[in-house]
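First the structure, in the form of structure tokens, and then the observations on it.
One chain of protein is taken out of this complex; the other chains stay put.
Chains here go by letter, A and B, matching the order in which they are written, and residues are numbered from 1 within each.
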Amino acid sequence: MTAASSAEDNVLVIGAGMAGIEASLTLAEAGAKVYLVEREPLFGGKTIKYEEVFANMECSTCMAAPKQQEVLQNDRIELMTLSEVREVKGEAGDFTVGVHRKARYVDAEACIGCNACFDPCPVSLPNEFEENLGERKAIYLPCPGALPNVPSIDTERCVRFTENKECTLCQEACMFEAIDFNQKDEDVELKVSGIIVATGSDLIDSSQLKELGYSGEGNVYTALELERLYASNGPTEGTIQLRDGRTPSSAAIVHCAGRKDTGYCSAVCCMYSLKFVHYLKDKLPDTTVHEFYTDMCIPGKKYQEFHDRMKDKVNLVRYDELSVSPNGGSVGISYKSGAGTNEKLDVDMLILAPAMVPSRGAEELAGMLGIEQGGRGFFGSSTGSPAESGKGGIYVAGCAQGPKDIGQSVAQAGAAVGRFLSAASRGFSGE
Amino acid sequence: MEKRIGVYVCECGPNISEALDIDRVVEAVSGMDGVVVADRYKLLCAGAGQQHLVDQIKEHDLTHLVVAACSPKEHESTFMSVCEKAGINPYMFQMANIREQVAWVTPDKEQATERAIRHVRAAVGRVIRHTPLATREIECNPDVLVIGGGIAGLSSAALLAGPERKVYLVEKEPALGGAVKGYEKLFPGMRSGSELVQRYQAQVEANDNITVLTGTTVKSILGFLGNFEIAVENGQGEGQEFMVGAVVAALGMKEDTESLGEYGYGEIDDVYTALEVEAMNLEGRLALKNGDAPKSVGIIHCVGREHSEYCSSVCCMAGMKIGRYLKDKLGDVKVTGFYRDLCVPGCDAEQFYRETRDAGMEFVRVGRVEVHDSGNGIVLKCGTAEGAVKEEKVDMVVLLPSVQAAEDVGALAEMLSLPLGPHGFMIEEHEKLAPVNTSMEGVYLAGGVTGPGTAEQTLSQSEAAAGRILAGLVPGRKLETEARVSEIRADLCAGCRTCLTVCCYGAIDYDPMKGICVVNEVLCRGCGNCASACPSGAASHRHFTSNQIYREMAEILK
Partner (left out) sequence: MKKGYALQAPDGVRKAVAGFLKTCLDKDVFDAVLVCVRSGSACSYVLVQEPSFLDTADCLPPVMPVQGGKAVMSFTRHGKGMRIGALLRPCEIRAAVELSKLQQTVPENISFISMDCEGVIPLSDWLSDPEAAGAADGSGVRELCSICEQFSFCEDDPVGKADLHIATMGVAKDRALLVPVSARGDEILQKLDLTPGEETTGWVEEVEKLRKKRREAREESFAELRKRVCGLDALSEVFGRCLECHACRTACPICYCRVCFAGSEPAGDAAVDYVRRAERLGGSCCLPEQLLFHLGRMSHMSLSCVSCGMCEDVCPVDIPVGSIFSMVGQATQGLFDYVPGRSAEADLPLKKFVLDELEDVED
């Protein structure tokens, strides 16, 4: 599709969450051509999964959408969704990057996002974006409001691909002839002078935290699951209800889930757990909310005020050890309090704040790029500026470098761009 | 000039065409004054649709264009470009949102049609009163003033300076390095503080494009993005003036001394602040007042937190670092940290904490700590969460106070007419989306001046500020102003300055010679505060005039 002839003025940004978006827009302003590579069919990272962000409870999608629109409408930014980096060669000022672009099977120019193609599709499956709390079809948009507003076909589910069936139901439903089964995956070669890694993070797999009782089926939820329940564009359109349909009359949020496994503090969970108090009390004012924490980590000039506003709405309990087991229809919590006593509590709903871990595929990417992963798997060298990767021409931004909040991610993206522009102006000498 | 308005209603596939009766909408606007053509079209945003509009504009000699379709957020800029291509001023255009605001809101076709008619008629009523607007280009100076020569200022300057961009680095102390040069080590890796400073300082000193002015303070900052006039003065009263295009405020932080007295500081011997201990450590004299080495040290966290009402981010780890100094240098000393909540976020901090424990420092969770002079050493009385009171004898107390913005932040804020936040820090434009910008374009923040943070966070901010300037203030490139800004009619203005008071962007200046207020179009963001505050209508928004709004409302309410 696009094989730029020379690397100059071209930059690759890997990952189109808030950090990637910030980096792209700033680079475009500087006059660079930006290839913004994103492996998901939509972009916006984790931020667009939240309804509100701390500490001012601003609407998350309202905050992100204008930035996303700027990216979509910027001529200098080429957003490549469903794309992944496969190979990186070269050095600062002159990288050759192989990107594998999966076919969407929908013509983005012709499609107007009317969603008419979903209904007829015979294949239904749990929607990963919705943390499996809702369903989607094989041809799908991850959520209402997803950008780009163009569906894609999941070749691992669509019967055309899995069973070689000649199913054309979605194509027939489309008034704009936008569905094109003839599209093919392609490999493109990009020549860029710099690379910014903004691949974000994931949550630790909570089912591996045996003592916390998460199975993906009961009344123990992860933070992202609660986000989708509360989200107005989510599978329940914002209604908080248990998997069995009941409305919880009591809930508990458990901080530091998986912290012993990872050995570090994930920086944002105390704040978003307090945000969850706001979520729960907003939809279910009569629900009792408990919050189990080890240390209240709320650094910065704005966060304590939010904590102080929330603390009277929740029963804050300091704990030392905690385990969870089902107790009839309830969730049974056994814990050792901060004071050393052994206690028990039953709640209808338990929400875990799981540790933040490097994004899936971080190790492979590090190998491809030839950059270090710290002991925890996040990118970056600890020698100087946090945006440095340790390799010339390659910079790191956002949670790819370590747990942090959105504001810090965006700042770090700016730092990555600052480093790149400065180095580029000096011909990358000294990198 | 005759007004010739064209109105086009987009079908947007089934989105609009199935949700309401487009023909009725077209009919409802056809008879309006000034409308020479009204029609429907399948998909206006597509290439063919845009070309269709260009052709129509030329064919019917249109002077104004109205498109009824999706949200302006989606395609306002698309259709404005269409206008430009067709030769009409892009601001003689109005979009009616009948998709997100009508078709996607109600399944009732009758209601939707009725409402769409009002929306489109409103757009027509409004667009008649649009005036052609234009952007302006202004020259800009790419040079930068960096205020503060700590790691924030140094790192920013190092990235910014180049043959086409001079940087003035102004530092009030006689030496560069800021707070970090006072730390032997930095957490979490216990790497050398002076080495970090040296790294950036060497880059700065080797760069001919950076003018370093130590022992100098900024006296005034006038002007706006691309055109700031700076006046500085050194200790001898000698002044300098120069022009820059952007300012980076990296003044740093200081310890909050207000609550220290509550902990015996200044009254009881051997009660020190963290910065004092850092200095003692650098000088190689971690000792009591009488010269002896302490046998037990208590490090008290969260000093002054009740007053500051925020967590200062760095103190827990600073306390651990001090504990490490003590253990490393003095060996046989009992070091205890008295803390409330341990704040060790990020991938390396907790390991630092564990290593500190392994080195022998102890940690005790407490509530309030009182420092008493027993007459025979210091006694710490600590309340625990369960209500018990522990007592601990120590030789030396180290207080970890709240972190505030540097001393001069108030003076700087006033110079820039920017407000300070409730805790005395400078305010970033947006906590998440614009953490290093201020509401004044061209002025950026980094480090302690905007909030308490670690060296790592500071470097992210300072380099981000550099990034923004490198991207936005390019040598040789002119700045384009926004066309949809406010203006003040000189003949109507009484100079009461109400508009100036409510402008959040410092975009209004008072001209004392004429006794009137004037809008700076470069800084104006078109928010309209001034227009609504002005009692006489002297201040108005060029693209949201009262007339335009009345007409729009009149059609909606009909």
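Keep in mind that, in the parts below, a residue touches a chain if its C-beta (ideal position, glycine included) is under 8 Å from a C-beta of that chain, and two chains touch if they have at least 3 such contacts.
Source: prediction; values computed, not measured.
Taking every chain of the complex into account, the omitted one touches B. For the chain missing from the display, the contacting residue among B:87, B:410 or B:515 is B:515, taking the whole complex into account.
Shown as candidates are B:190, B:496 or B:518; the residue that touches the absent chain is B:496.
The chain not shown here touches subunit B at positions 489, 491-498, 501-502, 515, 533, 535-538, 540, 545-547, 550, 554, 557-558.
Operating definition for what follows: only the chains that are shown with their structure count from here on.
Taking each chain's centre as the mean of its C-alpha atoms, subunit A lies 24 Å from subunit B.
Those residues of subunit A lying in contact with subunit B across their complex are 18, 22, 26-27, 29-31, 53, 55-56, 58, 63, 65-67, 69, 73, 109-110, 112, 114, 116, 175-176, 259, 263-268, 295-305, 308, 318, 338-339, 374-376, 378, 382, 384-387, 402-408, 410-422, 425-426. The part of subunit B that touches subunit A in the complex is made up of residues 12-15, 43, 46-47, 73-74, 77, 155, 158-160, 162, 189, 191, 196, 199, 309-314, 341-351, 354, 365, 385-386, 421, 423, 425, 428, 431-436, 451-453, 456-457, 459-468, 470-472, 474.
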